[in-house]
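Heads up, one of the protein chains got dropped from this complex, but the rest are sitting where they should.
== subunit A ==
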Amino acid sequence: MDPDCGEASRILLQLETLKSTKTEIERQISALEAQLQEINLQHPNATVPNGSCPPVIPSVDSGYGHDLSPQMIYRYSRHLLLPAFGVQGQSKLLKSSVLVVGAGGLGSPALLYLAACGVGRLGIVDHDVVELNNMHRQIIHTEGFIGQPKVRSAATACRSINSTIQVVEYQEPLRTSNALEILSKYDIIVDATDNAPSRYMISDCCVVLGKPLVSGAAVGLEGQLTVFNYNDGPCYRCLFPTPPPATACQRCSDSGVLGVVPGVIGCLQALEAIKIASEIGEALSERMLLFDALSGRIRIVKIRGRSLQCVACGENAPFSKQQFQEFDYEKFTQSPLTPLPLKLKLLRADSRINTKEYKEKLVSGEAHVLIDVRPEHHFKIVSLPNSLNIPLPSLESRLPEISSALKEKEEHQGTDSGSGGRLYVICRRGNDSQRAVQFLHKMGFTSARDIIGGLEGWAHDVDPNVPTY
């Protein structure tokens, strides 16, 4: 046996043990910090001073005509030096509360800045757990928190940046049943979610409760930012009274996203929230910022004001709490509040095979052609050996290629001509492959079958060494 190999596995084992110990310690620290914070809020004088965490001085007049403690003056000194912000701006910020819905790509930088700048109470809503493929953009989370709730990870990061603010964790999905109660506890709401129904729901809830909403979005290489329901400005529904078709809603998990793009928008969301909380400058109401990362262009456009006909905030029929709670946002937008990958079922069972069955065909040496209908840049990430990449949109024009590939297989096999060469179609998750097979059947390729679950299914059930993305 290779001695290096033994050494490596010993180190790996040790790392594994240390990592799990570290996770447990971090969990305990987080819990203790939360406890301490509770005590501090109830009895501001009870904080025990130590080297790294100086005493929090209660919010009373310092004798200088404001309520900033020496600690606060030092911590926020660069804010206080800004003539437009100063003691007054910081004081307002310290007394304000902001709720960030979503601790993902937008929420990460927004939360970090809101915690650092001294927002008095910072709420975080998220039901998800940290995953490895979040790390490139959701910069608030660290590797040690993979598999753990995003809310806990984000709250720990916020507390470690600023132990003097209150951080509140809501480890649950935001629904019509809990939204009114949660949002009502905050002055400003930041929408850092990733789907259409949540955006309508949060906007409506802000209308019902009269809260300003800082709304940001980012996909691919573009971002958008605006402030809704502020100073008699429009709400989300004024701008988008009718939801877009579900097929028009791109998602980061399908379309991709350059990590820094939501980062830029999330930072700007923090900025807008800070401006509103401290009452400085002009909030981005009735205006929208459009960010195009690739061309390096930022455009700020004027958008419509509040609509008197708006279903949510209009003159005639403003939304009531009860209407809000009874509204079905998933039905309205035809998309789920907590998006899961789409699972189509377009084909009959005899037009499909599962990944294990396909593996058997491979082992038995059945003559066949495997078409991979994913886009070319997906195919470059990972593909099965001997698969032919024909992206779905070009399928129609490349049918002759399929015919000749099938013919070649038949000739190669020699004798068997009766059944004709089999045609299998694969994609990422097994949706486009069904669309392709439907089309192929129509075009006379009756032997075409789709591989259920696609490459993800293959990686899950047959070969775990095939990378997923």
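Everything that follows uses one rule, which is that a contact is a pair of C-beta atoms (placed from the backbone, for glycine too) under 8 Å apart; a residue touches a chain by one contact, two chains touch by 3 or more; residues count from 1.
Convention: contacts and distances are computed from a predicted model.
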item	value
Identity of the absent chain, which is to be given by its UniProt protein name, from "Galectin", "F-ATPase delta subunit", "Trm112p-like protein" or "Ubiquitin-related modifier 1 homolog"	"Ubiquitin-related modifier 1 homolog"
Contacting the left-out chain in the complete assembly, out of A:G216, A:G233 or A:G421	A:G216
Of A:R251, A:R422 or A:H441, the residue in touch with the unshown chain	A:R251
From A:R10, A:H136 or A:R304, residue that would touch the chain that is not displayed	A:R304
Contact set of subunit A toward the excluded chain (per top definition)	102, 104-107, 192-196, 199, 216-220, 222-224, 239-245, 247-252, 255, 257, 262, 265, 288, 290, 292, 295, 299-304, 393
